[in-house]
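Apart from one protein chain that is not included, each protein chain of the complex appears where it belongs.
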Amino acid sequence: MNGALRAFFKLRPKLPAKMFGRRAVLPAAALLLLAPPLLFFTGQDFYLDLLTRALILAIAALSLNLLVGCGGMVSLGHAAYIGIGAYSVGIPAHYGVHDGALHLALAVSLSAAFAFLTGAVCLRTRGLYFILITLAFSQMLYFTLVSIDAYGADDGLVITRRSSFPGLQLEHALVLYYCVFAALALFLFGMRRLMHARFGRVLLGCRHNRARMRALGFDAYRHQLACYVLSGAVCGVAGFFLGNFTDFVSPAMLDWTRSAELLFMVIIGGAGALFGPLVGAAVFLVLAELLSGITLHWHLLFGALLIALVLRGQLFTRG
Amino acid sequence: MILQVQNLHKQFGGVRAVRGVDLALADKQIHAVIGPNGAGKSTLLAQLAGEIAPDRGRIVFAGRDITGLAAHKRAQLGLARCFQTADVIAPMTLLENATLALLAAAGNSFNCWSPLARDADLRARAMQLLEEVGLAHDAELRAGEAAHGVRRQLEIAMALAPRPKLLLLDEPMAGLGKSESAAMIALLKKRKGSAAMLLIEHDMDAVFALADTASVLVDGRILAAGSTAEIRGNAEVQRAYLGTPQ
Amino acid sequence: MDWHLLFAQLLNGLQLGLLLFLLAAGLSLIFGIMDFINLSHGSFYMLGAFVCATVAAVSGSFFLAVLAAAAATFAAGALVERCIARKLYARGHLEQVLVTYGLILIFDELAHLVWGPAGAAIALPAALEGRVDIGGVGVPRYRLLIIMCGLLVAAGMYFLVTRSRLGMLIRAGASNRAMAAALGVNIDRLYLLVFAIGAALAGLAGALIAPLTEASIGMGGEIIIIAFVVVIVGGIGSVKGAFCAALLIGFIDTLGRAYLDDLLKLFLPGAAAETAAPALSAMSVYVLMACVLALKPRGLFAPAGAGVKT
Partner (left out) sequence: MSAAKKTPAAAVVSAALFVTTLFTGTFATRAAADDAPVKIGFVTTLTTPAGVIGADMKNAVELALEHLGGKMAGREVRVFFEDDAFKPEIGRQKTGKLIKRERVDFVAGYIWSHVLLASAKTVFDADKFLISANAGPSQLAGKGCHQNFFSTSWQNDQTPMALGEVLNRRGVKSLYVMLPNYAAGKNMLAGVERTFRGRVVGRDMTKWGRDRQLDFSAELAKAAASGADGLFIFYPGSAGGAFLKQYQQAGLKDRLPLYSVFTVDSLSLPRLQAAGIEGVLGSNSTMFWAPDLDNAANKKFVADFKARHGNYPSFYAAQSYDSVMLIDSALRATGGDLRDRDAVRAALRRADFASVRGDFRFGNNHFPVQNFYLREVVEDADGNWTTRITDLVYRGHQDPYAADCAR
């Protein structure tokens, strides 16, 4: 019996599961690569918008997945980085600076800096405290932005012109889409490398048994902080795209409900699964789009469905 | 002396778990700490490992005061420890666990790019580590699915991977069957001489088989200390601990 | 310095603090005993307000309405515990966050369906209208009632936790769940009771605030985050901590709103100061929390042993 069990578990990594996964990647990538021009030139801009938004949120969810799935750090304040990224576009644009490279550099560096400063405090805590202190920091940023009159306070800023790179104008819907697509592909590849590299393995170790890792001589705090900063920086890029996409930034972008939504995307797609955030973001947005078309009271269905997805946990997440 | 503990105190709320413990351990020696449940043994060990900060007292390890040092820094200095619950990384295979143990010393743990599994040198060393404790044939088994005894052996292998100067063992025989216990004693005996060990144990056969010296901890205080033979003969100890059936 | 104004503001801060305490006390116990994070705790607050408004309108008795609100939220709490929360104790915090967030959506939408988007107002009995003169300051009678109710409940909670058998179990549960189980406590029933009491306290808070702010959809989501801050600052599982932290935060928020703009005007232009002040006073609460956690990662009054996994 025991031997049979062992044989089974030995076999498990070699099960065709991975191959299925890989088989789905190519068609999915081809679809995401080829569908947009089709949508655009047949006048289905709305669906191009939906797709763009899904991919942008997938980047954000991917960054959160790095934190939750790899590092085991459940953050309820991740929307803060979306806000930082978006304001990195909005504020310079407000002063007439539309240089995309500058926007992107600001988005990444400010997100990383915010993550470093807050992470240094957050990571001193565990469990419930960690969830709530990350929430507190994002609320702090929210209220800071609400308080700055010069940048529109509660009303936010309208972005009249999107970021421009030399030879590349995000103004065009397709250009923006492919930039987002390229960024997502890059991050997915990076994430894959990271998960299998030393850093990813050490993070996984810290997630499952922090005390053991410390006793082995790993500085769990520093590894987790590095993960936290990296995750924030990636999410800042998502914010950069979201600001450009919506042509508008406001403190509402970093509302805590957005953080909860990102967590949903991660868990629907399966925490720790490489392509999970993409699946999660797509399912989340399409569900919201479909249900809100049915009834004004769609939150009732949506809430019930989300609960069912999490409680059952069998449709998309691992058991 | 590899380890010197002076006047260590720890209080939780109103409970004084450790009160004024002194301890000294010579190089390459095995010292056992015995005592009834709730005597403060695990608290003492956690303080030595750096998981719990003492209220008062001093810990000197290999000539260096490590009282305020973080757990991972102590580990880097050569202070390894095993937990009561045979703590390994459950979702990883035995081989991956062993690799992680080697990684701490190998450094470069912030590398985000090169796949760890393709590091042939590290993999070979990890396999060798498993072989030393007789687990090589189970290398691809998930640790969480392994038997308790296997996890215990794996943990000791992981703790010994960086060649520590001192190994803290929290009840290594707990939950093991007779033959497994014997194997564990053999394993530790084999390693005697390469590292000093501080052993917390209820299994008196194991204590007397392994330890050179021993201390008896009762109510957070050292009741007696000396060679194992002396402890065995100490009347007070007999009465306080050994004599009372567990 | 206008001392009368300061006194009035301190009373306002006390009122806000006590309301926060009613919300946070239950939340903190649920946190501490079940290790359960309940984002939808604010929904009981909302439910209490709506039930109070409805019963007050139908029966004409405000007192009856408040009792009905507490009873209804007690029942609703028990129901949620039985049907949903219970399934989540063994799961991770992540799942708890998500499921209870889903519950907020459902509760808000249900309230929208039942009571409409407008919310509901409550007519106060004449005896509670008007003001009482305290040291030259006219304090609205009703606000005084809120303060007294809050203090009464706080005292009741103190006796419940420190003197009663249930309290002993709660304390045991908050510091060591394994121990409570070993004592032969019926854990299922204890959890049910604690959850329902927590919900009833939140419902009571909602019923008490409704005559001031009206019952409205989403009012739970608006206050729950601050209630979390109270719990964290006070220390998870500590009723005493929740009390102290709630008062502290009530004072900070109220005094911040009252005086921060004058303070900011010293070095900011008037309009900018007026925009910044309310946001900064809202933020000061979070700054306090970050400072407390940076210095004491487990809050000001964490019960011994809570949060330590053995």
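Note that the chains take the letters A, B and C in the order they are written out, and that residue 1 is the start of every chain.
Throughout what follows, a contact is a pair of C-beta atoms (placed from the backbone, for glycine too) under 8 Å apart; a residue touches a chain by one contact, two chains touch by 3 or more.
Since this is a predicted model, take the numbers as computed values, not measurements.
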Chains shown that the absent chain touches, full complex: A, C
Touching residue (missing chain; options A:Ala101, A:Val286 or A:Ala308): A:Val286
Residues of subunit A (touch criterion as defined above) contacting the omitted chain: 12, 15, 17-18, 20-21, 23-24, 28, 31, 43-47, 49-50, 53, 146, 152-156, 158, 160, 246-248, 250-253, 255, 269-270, 272-276, 279, 282-283, 286-287, 289-290, 292-293, 296, 299, 315-319
Hidden partner chain, residues of subunit C it touches: 2, 4-5, 8-9, 12, 15-16, 57, 112, 116-124, 129-131, 138, 140, 142-143, 209, 211-214, 216-219, 221-223, 225, 254-255, 257-258, 261, 270-271, 274-275, 277-279, 282
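Quick note on the criterion: only the chains that are shown with their structure count from here on.
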Farthest-lying chain, centroid of Cα atoms versus that of subunit C: B
Centroid spacing, where centroids are CA-atom means, of subunit A and subunit C in whole angstrom: 32
Interchain centroid distance [CA atoms averaged], subunit A/subunit B, Å: 41
In the complex with subunit C, residue positions of subunit A that touch it: 68, 74, 76, 121, 124-129, 131-133, 135-137, 139-140, 143-144, 146-150, 153, 256-257, 260, 263-264, 267, 271, 297, 299-300, 302-304, 306-307, 310-311, 313
Subunit B-facing residues of subunit A, complex: 5-6, 9-10, 13, 190, 193-194, 196-202, 204-205, 208-209, 211-220, 223, 226
For the subunit B and subunit A complex, residues of the former touching the latter: 49-51, 70-73, 75-76, 80-81, 83, 87-92, 96, 99-101, 103-105, 108-117, 138, 140-142, 145, 158-159, 162
